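One structure is given below, encoded as C-alpha coordinates.
One chain of protein is taken out of this complex; the other chains stay put.
Presenting chain A:
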Amino acid sequence: MLTDRDRERYSRQILMDRLGEEGQERLKSSTVGVFGCGGLGTITSLYFAAAGVGRLVLVDSQKPDLSNLNRQVLHWEKDVTEGVSKAESAKYKLSNFNRDIVVEAHTAMVTEDNIEEFFGETDMVVDCLDNFESRLLLNRFCIETGRPMVYAAVHGFYGQLTSIIPGKTPCLRCIFPESPPPEPFFPIIGVTPGVLGLLEATETIKNIVGLPGTLRGELLIVDLLSYEMGKVKTGFDNQCSVCGKWRK
(Lines give C-alpha, C1' and ligand atoms only; values in the text may rest on other atoms or scores of the structure.)
Protein backbone atom coordinates (compact mmCIF):
# COMPACT_ATOMS: atom_id res chain seq x y z
CA MET A 1 0.00 0.00 0.00
CA LEU A 2 1.22 3.48 -0.78
CA THR A 3 1.50 5.98 2.04
CA ASP A 4 0.68 9.69 1.71
CA ARG A 5 4.42 10.32 1.67
CA ASP A 6 4.82 7.85 -1.24
CA ARG A 7 2.02 9.59 -3.13
CA GLU A 8 3.86 12.88 -2.73
CA ARG A 9 7.40 11.63 -3.32
CA TYR A 10 6.47 9.73 -6.49
CA SER A 11 3.65 12.06 -7.56
CA ARG A 12 5.24 13.01 -10.86
CA GLN A 13 5.69 9.44 -12.03
CA ILE A 14 2.28 8.36 -10.69
CA LEU A 15 0.92 10.99 -13.10
CA MET A 16 2.14 8.85 -15.98
CA ASP A 17 -0.75 6.90 -17.52
CA ARG A 18 1.53 3.93 -17.99
CA LEU A 19 2.50 3.83 -14.33
CA GLY A 20 -0.15 5.25 -12.00
CA GLU A 21 -0.64 4.13 -8.39
CA GLU A 22 -0.80 0.51 -9.44
CA GLY A 23 2.61 0.67 -11.10
CA GLN A 24 4.03 2.48 -8.10
CA GLU A 25 2.72 -0.24 -5.80
CA ARG A 26 4.41 -2.85 -7.96
CA LEU A 27 7.70 -0.99 -7.69
CA LYS A 28 7.29 -0.63 -3.95
CA SER A 29 6.56 -4.32 -3.42
CA SER A 30 9.49 -5.44 -5.59
CA THR A 31 12.87 -6.73 -4.50
CA VAL A 32 15.57 -6.20 -7.11
CA GLY A 33 19.01 -7.77 -6.93
CA VAL A 34 21.88 -5.65 -8.22
CA PHE A 35 24.83 -7.94 -8.96
CA GLY A 36 27.86 -5.67 -9.19
CA CYS A 37 28.14 -2.17 -7.70
CA GLY A 38 30.43 -0.66 -10.32
CA GLY A 39 29.74 1.53 -13.35
CA LEU A 40 26.39 -0.08 -14.18
CA GLY A 41 25.35 -0.98 -10.64
CA THR A 42 25.80 2.49 -9.16
CA ILE A 43 23.57 3.96 -11.86
CA THR A 44 20.84 1.31 -11.87
CA SER A 45 20.59 1.26 -8.07
CA LEU A 46 20.45 5.07 -7.85
CA TYR A 47 17.50 5.17 -10.23
CA PHE A 48 15.79 2.21 -8.56
CA ALA A 49 16.04 4.13 -5.29
CA ALA A 50 14.74 7.28 -6.99
CA ALA A 51 11.79 5.41 -8.49
CA GLY A 52 10.87 3.77 -5.20
CA VAL A 53 11.77 0.13 -5.79
CA GLY A 54 10.95 -1.19 -2.31
CA ARG A 55 13.95 -3.36 -1.61
CA LEU A 56 17.40 -3.50 -3.18
CA VAL A 57 19.92 -6.27 -2.66
CA LEU A 58 23.40 -5.04 -3.57
CA VAL A 59 26.18 -7.59 -4.00
CA ASP A 60 29.85 -6.91 -4.78
CA SER A 61 33.06 -8.35 -3.37
CA GLN A 62 35.34 -5.38 -3.98
CA LYS A 63 36.41 -2.06 -2.50
CA PRO A 64 36.60 0.97 -4.77
CA ASP A 65 39.98 2.25 -5.93
CA LEU A 66 40.86 5.62 -7.42
CA SER A 67 40.67 4.32 -11.00
CA ASN A 68 37.01 3.31 -10.43
CA LEU A 69 35.83 6.86 -9.77
CA ASN A 70 35.60 7.89 -13.44
CA ARG A 71 32.44 5.80 -13.70
CA GLN A 72 31.30 4.31 -10.38
CA VAL A 73 29.60 7.47 -9.29
CA LEU A 74 28.24 6.37 -5.90
CA HIS A 75 31.79 5.76 -4.62
CA TRP A 76 33.63 8.87 -3.54
CA GLU A 77 37.23 9.71 -2.58
CA LYS A 78 36.62 9.11 1.12
CA ASP A 79 35.37 5.59 0.38
CA VAL A 80 38.67 4.86 -1.34
CA THR A 81 40.75 6.24 1.56
CA GLU A 82 38.60 4.61 4.22
CA GLY A 83 38.43 1.29 2.38
CA VAL A 84 34.64 1.00 2.49
CA SER A 85 33.34 -1.86 0.34
CA LYS A 86 31.43 -1.00 -2.83
CA ALA A 87 28.22 -2.62 -1.59
CA GLU A 88 28.37 -0.71 1.73
CA SER A 89 29.37 2.54 0.03
CA ALA A 90 26.40 2.30 -2.34
CA LYS A 91 24.06 1.29 0.48
CA TYR A 92 25.06 4.33 2.52
CA LYS A 93 24.32 6.81 -0.26
CA LEU A 94 21.12 5.10 -1.40
CA SER A 95 19.73 4.81 2.15
CA ASN A 96 20.35 8.51 2.72
CA PHE A 97 18.86 9.37 -0.65
CA ASN A 98 15.65 7.45 0.05
CA ARG A 99 14.79 6.53 3.66
CA ASP A 100 11.60 4.80 2.57
CA ILE A 101 13.25 1.86 0.86
CA VAL A 102 15.23 -1.05 2.24
CA VAL A 103 18.79 -1.45 0.98
CA GLU A 104 20.78 -4.58 1.78
CA ALA A 105 24.51 -4.78 1.13
CA HIS A 106 26.54 -7.98 0.80
CA THR A 107 30.29 -7.77 0.43
CA ALA A 108 30.95 -11.27 -0.81
CA MET A 109 32.25 -13.42 -3.62
CA VAL A 110 29.26 -15.06 -5.24
CA THR A 111 29.61 -18.71 -6.20
CA GLU A 112 27.32 -21.45 -7.45
CA ASP A 113 27.02 -22.65 -3.84
CA ASN A 114 25.99 -19.37 -2.23
CA ILE A 115 24.17 -17.39 -4.96
CA GLU A 116 20.78 -18.45 -3.57
CA GLU A 117 21.62 -16.76 -0.23
CA PHE A 118 21.89 -13.39 -1.93
CA PHE A 119 19.34 -13.46 -4.70
CA GLY A 120 16.93 -16.16 -3.50
CA GLU A 121 14.36 -13.58 -2.35
CA THR A 122 14.60 -11.22 -5.31
CA ASP A 123 11.92 -10.80 -7.95
CA MET A 124 14.49 -9.86 -10.59
CA VAL A 125 18.25 -9.54 -10.81
CA VAL A 126 20.11 -6.88 -12.74
CA ASP A 127 23.43 -7.95 -14.27
CA CYS A 128 25.86 -5.11 -13.56
CA LEU A 129 28.95 -7.27 -13.87
CA ASP A 130 32.28 -6.85 -15.58
CA ASN A 131 33.18 -10.44 -16.36
CA PHE A 132 31.54 -13.21 -18.29
CA GLU A 133 31.95 -16.03 -15.79
CA SER A 134 29.86 -14.24 -13.17
CA ARG A 135 27.28 -13.35 -15.80
CA LEU A 136 26.95 -17.03 -16.70
CA LEU A 137 26.62 -17.97 -13.04
CA LEU A 138 23.80 -15.44 -12.70
CA ASN A 139 22.24 -16.57 -16.00
CA ARG A 140 22.14 -20.20 -14.83
CA PHE A 141 20.70 -19.27 -11.43
CA CYS A 142 17.98 -17.14 -13.01
CA ILE A 143 17.04 -19.83 -15.55
CA GLU A 144 16.92 -22.56 -12.89
CA THR A 145 14.85 -20.48 -10.48
CA GLY A 146 12.56 -18.94 -13.10
CA ARG A 147 13.70 -15.44 -12.26
CA PRO A 148 13.89 -12.66 -14.88
CA MET A 149 17.21 -10.93 -15.37
CA VAL A 150 18.35 -7.88 -17.27
CA TYR A 151 21.74 -8.05 -18.99
CA ALA A 152 23.85 -5.03 -19.87
CA ALA A 153 27.50 -4.90 -20.85
CA VAL A 154 29.82 -2.07 -21.83
CA HIS A 155 33.19 -1.53 -23.50
CA GLY A 156 34.60 1.86 -24.52
CA PHE A 157 31.69 3.74 -26.09
CA TYR A 158 29.79 0.53 -26.84
CA GLY A 159 27.06 -1.29 -24.98
CA GLN A 160 24.46 -4.06 -25.16
CA LEU A 161 21.20 -4.68 -23.32
CA THR A 162 18.52 -7.37 -23.18
CA SER A 163 15.96 -9.00 -20.88
CA ILE A 164 16.22 -12.70 -20.16
CA ILE A 165 12.91 -14.23 -19.11
CA PRO A 166 13.24 -17.95 -18.30
CA GLY A 167 11.24 -20.12 -20.69
CA LYS A 168 10.19 -17.13 -22.77
CA THR A 169 13.40 -15.71 -24.20
CA PRO A 170 16.78 -17.11 -25.16
CA CYS A 171 19.24 -17.06 -22.27
CA LEU A 172 22.71 -15.51 -22.22
CA ARG A 173 24.27 -18.88 -23.12
CA CYS A 174 21.98 -19.13 -26.17
CA ILE A 175 23.08 -15.69 -27.28
CA PHE A 176 26.80 -16.28 -26.69
CA PRO A 177 27.58 -20.03 -26.67
CA GLU A 178 31.17 -19.39 -25.63
CA SER A 179 32.76 -16.94 -23.24
CA PRO A 180 35.10 -14.27 -24.55
CA PRO A 181 38.66 -14.21 -23.22
CA PRO A 182 38.87 -12.26 -19.97
CA GLU A 183 40.08 -8.66 -20.16
CA PRO A 184 40.47 -7.33 -16.62
CA PHE A 185 41.37 -3.74 -17.55
CA PHE A 186 39.17 -2.84 -20.47
CA PRO A 187 38.81 0.73 -21.73
CA ILE A 188 35.76 2.57 -20.41
CA ILE A 189 34.51 6.10 -19.74
CA GLY A 190 31.74 6.82 -17.25
CA VAL A 191 29.16 8.01 -19.74
CA THR A 192 28.89 4.55 -21.31
CA PRO A 193 27.84 2.62 -18.17
CA GLY A 194 25.90 5.80 -17.34
CA VAL A 195 23.77 5.53 -20.47
CA LEU A 196 23.58 1.74 -20.44
CA GLY A 197 22.87 1.69 -16.70
CA LEU A 198 19.95 4.06 -17.25
CA LEU A 199 18.65 1.91 -20.08
CA GLU A 200 19.05 -1.14 -17.85
CA ALA A 201 17.11 0.56 -15.04
CA THR A 202 14.44 1.55 -17.57
CA GLU A 203 14.19 -2.01 -18.82
CA THR A 204 13.91 -3.36 -15.26
CA ILE A 205 11.21 -0.86 -14.29
CA LYS A 206 9.28 -1.71 -17.47
CA ASN A 207 9.49 -5.41 -16.63
CA ILE A 208 8.33 -4.85 -13.04
CA VAL A 209 5.44 -2.57 -13.97
CA GLY A 210 4.46 -4.75 -16.94
CA LEU A 211 4.96 -2.17 -19.65
CA PRO A 212 5.19 -3.09 -23.35
CA GLY A 213 8.31 -2.65 -25.44
CA THR A 214 10.76 -4.59 -23.30
CA LEU A 215 13.75 -6.23 -24.97
CA ARG A 216 12.46 -9.80 -24.83
CA GLY A 217 14.21 -11.83 -27.48
CA GLU A 218 15.96 -8.72 -28.74
CA LEU A 219 19.44 -7.39 -28.08
CA LEU A 220 19.85 -3.63 -28.11
CA ILE A 221 23.19 -2.40 -29.43
CA VAL A 222 24.29 1.12 -28.51
CA ASP A 223 27.23 2.90 -30.14
CA LEU A 224 27.76 6.25 -28.45
CA LEU A 225 30.36 7.33 -31.02
CA SER A 226 28.01 7.19 -34.01
CA TYR A 227 24.90 7.60 -31.79
CA GLU A 228 23.49 4.56 -33.55
CA MET A 229 21.14 2.29 -31.65
CA GLY A 230 19.85 -0.89 -33.19
CA LYS A 231 18.09 -4.08 -32.20
CA VAL A 232 18.74 -7.63 -33.37
CA LYS A 233 16.72 -10.76 -32.61
CA THR A 234 18.15 -13.36 -30.28
CA GLY A 235 17.42 -17.03 -30.98
CA PHE A 236 16.93 -20.12 -28.80
CA ASP A 237 19.93 -22.42 -29.12
CA ASN A 238 18.60 -25.99 -29.12
CA GLN A 239 21.97 -27.21 -27.87
CA CYS A 240 22.01 -24.68 -25.03
CA SER A 241 23.56 -26.29 -21.97
CA VAL A 242 21.73 -23.95 -19.62
CA CYS A 243 18.15 -23.42 -20.74
CA GLY A 244 17.77 -26.23 -23.31
CA LYS A 245 16.53 -28.84 -20.86
CA TRP A 246 14.12 -26.43 -19.16
CA ARG A 247 12.38 -25.79 -22.43
CA LYS A 248 11.74 -29.46 -23.22
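Here is the rule we use: a contact is a pair of C-beta atoms (placed from the backbone, for glycine too) under 8 Å apart; a residue touches a chain by one contact, two chains touch by 3 or more; residues count from 1.
In this text, contacts and distances are computed from a predicted model.
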- Among "Peptidase M75, Imelysin", "Sulfur-carrier protein", "Acyl-CoA reductase-like NAD-dependent aldehyde dehydrogenase" or "Deoxyribose-phosphate aldolase", the omitted chain is listed in UniProt as "Sulfur-carrier protein"
- Message: Going by the contact rule already stated, which one of A:L27, A:L94, A:M124 or A:I175 would touch the omitted chain in the full complex?
- Response: A:I175
- Message: Just to verify: which one of A:D6, A:D130 or A:E203 makes contact with the chain not shown?
- Response: A:D130
- Task: Touching the absent chain in the whole complex: find that residue among A:S85, A:N98 or A:Q160.
- Result: A:Q160
- Message: List every residue of chain A that touches the chain not included in the displayed model.
- Response: 129-132, 135, 153-160, 175-184, 186-188, 219, 221, 223, 225-226, 228, 230-235, 237
